[in-house]
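Take a look at the structure set out below.
The complex is shown incomplete by one protein chain, all other protein chains being positioned as in the whole.
In this document, chain identifiers A and B correspond to the written order of the chains, with residue numbering beginning at 1 in each.
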Amino acid sequence: MSTLTTRPAEVGAAVGGEPLATRLHRWAVTVDHKRLGIMYVLSGLVFFLVGGIEASIMRAQLARPANDLVSPEVFNQLFTMHGTTMVFLVGMPILLGMGNYLVPLMIGARDMAFPRLNAFGFWLFLFGGLLLYFSYIGAQGLYGTAVAPDVGWFAYAPLTDRTFSRGNSTDYWILGIMVSGFGSIATGLNLVVTILSMRCRGMTLMRMPLLAWMMLIVGLLVLAALGPLTAAQVMLLFDRNLGAHFFDPQEGGSAVLWQHFFWFFGHPEVYILVLPAFGFVSEIIPTFSRKVIFGYPLMVAATVAIGFISLSVWAHHMFAVGMGPALNAFFSAMTFMIAVPTGIKIFNWIGTMWGGRIRFASPMLFATGFVAMFVIGGLTGIMLAMVPFDWQVSDSYFVVGHFHYVLFGGTVFAIFGALHYWYPKAVGRMLDETVAKWSFWLLFAGFNLTFFPMHISGMLGMPRRIYTFQPDRGLELWNVLSSSGVVLQAAGVILIVWNLLRSARKGAVAGNDPWDAWTLEWATTSPPPEHNFDVAPTVGSRRPLWDLKHPEDPDGRYE
Amino acid sequence: MSEPREAPYSRAIPTPTGGPLVTAFGVAMLFAGIVTNIAASVIGAIAFAIGGVWWFREVFPREQLEAIEPTGGQSEVLPPPLPDREAPSKRLVLPVEIHPYRAGVLGGLAGGAAMAAVAAAWGIVKHGSLWLPINLLAGAVNPSMAALGEPELAAFDGGWLAIACLIHLVLSIGTGLLFTVALPMMPRRPMLFGVVVAPVILTALSWSTMGIVNPALEEFISWPWFVASQVAFGAVCGFMVNRFEMVPTMRGTSLAARLRVERSDGGGEPS
Partner (left out) sequence: MAATSDSLAAAAPHAEEWRPARGRTGMACLIGMECFFFGTFIVAFLFYVGKDTTGPTGKTCLSIGPVVVWSICLISSSFTVVAAVKALAKARKAAFEFWLGLTLLLGGAFIYGTVMEWRGLMLEHELFISTNLFGSTYYSLVGFHAFHVVLGLTVLGLLWTLSKFGHLGPEDTERVELVSWYWHFVDVVWIFVFTSVYLIGTGILS
């Protein structure tokens, strides 16, 4: 073991003068969790822009009745690719990537548990995403033209059957998602092992930052959810290419079984997408309220409870299928139950802010925006958990409004909050605060303008996934409102991207700890060196940097 | 867990490698071949094999690591030495002390008795029947009781008596326990809480929900008497609970110390 070679760290200045090829090579062969995390976030943001453009085209098509901007076939491809992209190529990679970047720093480790597996996971995700988008060029459709998948992001059988989905665009959907799914499994496994095995001295489970707790549960949920998805996709692949009959009702197969399999993955997936957001917010709110998180043990317990309950709520997506009163009642009750730990978290965030000395810097704006929007999404979720109500609005724009409040108002706002919070750590420079505030308010206004009217158009009977609607049904106003909000959102997103790019060169130098925060990542330099910490940290409480700054009144006595 | 944690191993990270990239490319191409051309799968298989061997040689026979020289400029995070004696803290941890739970049980029982006395007085004075208030309370589990007339409701019924006693006991003890938790919020004026605040809250709660919870009672209820019974409960219960010595909540001490398994090392709150 004495063969360990020592070399100086690659700091920004030394790397800056190298030719582009050398720098790209560095990124291609890296196994450093920080570089991989940045690559995850960057590629996720690129896919976010692509998915956002798809959504904008859909809203343009729906801006007025009987519009013919895009054909029905293209519209089907747009909503399929929008949903698939946002869930698999934006949400998962950005969240797992930020976990990748932050978790080792937060628990005082020098890297993830399996750094090479980490790189493998990232490249699988990227190649899987590229394979999915290659369908726009390579896939054969009904008339031999290139088409993207058009079966909806949950690809219900028997629409995916060879008979109804000619060509191989659906196979592209299966394979692209499957390959990037392997990558998610690798990263989820890596997160779980890192959190359990790589904690620094003194970092007991109950002293971990809440983000690490959320990521632990997310990793376990990834392991539990992605296996069944892969299995179901393999069955579908066999159905389409080897003539198997899993989901083929003509030969006795069951289309409903696909729904069960898909949603057994699909609902934990929702919590995979929202638990990291909870984690970001649980880090941001205490820092900007200048208080410790309210009810830490309860937050942990609520996270674990969500992890368990989320595995048994999947069929609330299927109330309209006709499962019978017993199953409907069970899944309805479980769905009500999962609202309890989620509600506990909301109250704990409010309890943290209560009486705090709140600084409304841009991360805090996004975090409070998250709490408010997520509450609305959660409440409509409880409405949808009521079977009779669900029967009325299932597959309508009400549902579209609901889950965008959860996934956009929730997850995406938290992601942007986290980007604004940890950008100085990853880049070493501050974002422009004025631009950040403008982008928040534009996004916030545009988001509500787009998605709130959807609840109303849904109640009025507008079905989701419809490519146009007839005039004089009372839907014009709500749709034109929804479409006009897109302009504000686009402006907000463009400002954020511009801010991210510009501040990397022109932002004020951040220093180690620009927000006066308390978790370990702020102890090291910005950006951190490859090995994270010169001296492996030893912690004595949940807020090691508080202890460092206030040795006369350490936290340990109060935990 | 054979890796040493001392320097330079604490700064050791894996050497960069292209193995995972090539392997992942191989996997993606292997599957892409299904929808494009078998040649893609062949390329994928070759890339997978090359990447796999490359990766394997990174970790076998020994993991390839390199240590990074310290860069400086960081805060060294170590737990602060425990202070020799307790420094006065600027932080307030609430609640520092609470009444023991048995105070709540006893207070609830006593308050319940006082409340029952007022209710019985109302029954006898206003309606000439001791059993009327008891039967009305039992109406919480039997909504059809609202349809009965006064003569039936004023008659004795053993079953209703048992149910009413049970409801009364549970609610009294539960409310008494709430008092133990809530009283320290107004430490200087416990009786204000018992006589004014709690009756107001409970009456408001009952007034707004009575139609759903107990329609029978709503028909007969006399709100002045109801408030009087609540005040009786609050006064007696608050008085009883307040007589007990407060015990420290022992926040910041270990679970073992809180369970009295081991003696607290003085880590309890300064009082």
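The definition used in the following text is that a contact is a pair of C-beta atoms (placed from the backbone, for glycine too) under 8 Å apart; a residue touches a chain by one contact, two chains touch by 3 or more.
Small disclaimer: the values here were computed from a predicted structure and weren't measured.
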Residue touching the undisplayed chain, where the options are A:L226, A:M323 or A:A414: A:L226
Touching residue (missing chain; options A:A28, A:L159 or A:M198): A:M198
Candidate in contact with the missing chain, chosen from A:P8, A:P72 or A:G243: A:G243
Where the unshown chain meets subunit A, residue by residue: 113-114, 185, 189-190, 192-194, 196-199, 201-202, 204, 219, 223-228, 230-232, 234-235, 238-239, 242-246, 251-254, 257, 261, 264, 535, 538-540
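Assume only the chains that are shown with their structure count from here on.
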Partner subunit A, residues of subunit B touching it in the complex: 4-5, 7-14, 16-21, 23-25, 27-28, 31-32, 34-36, 55, 58-59, 62, 65-83, 87, 89-91, 93, 251-252, 267
Residues of subunit A defined as touching subunit B within the complex: 1, 3-9, 11, 26, 28-32, 108, 110-111, 115-120, 122-124, 127-128, 130-131, 134, 138-139, 168, 171-172, 175, 178-179, 182-183, 201-202, 237, 241, 512-513, 520, 523-525, 529-531, 533-541, 544-545, 547-548, 551-554, 556-559
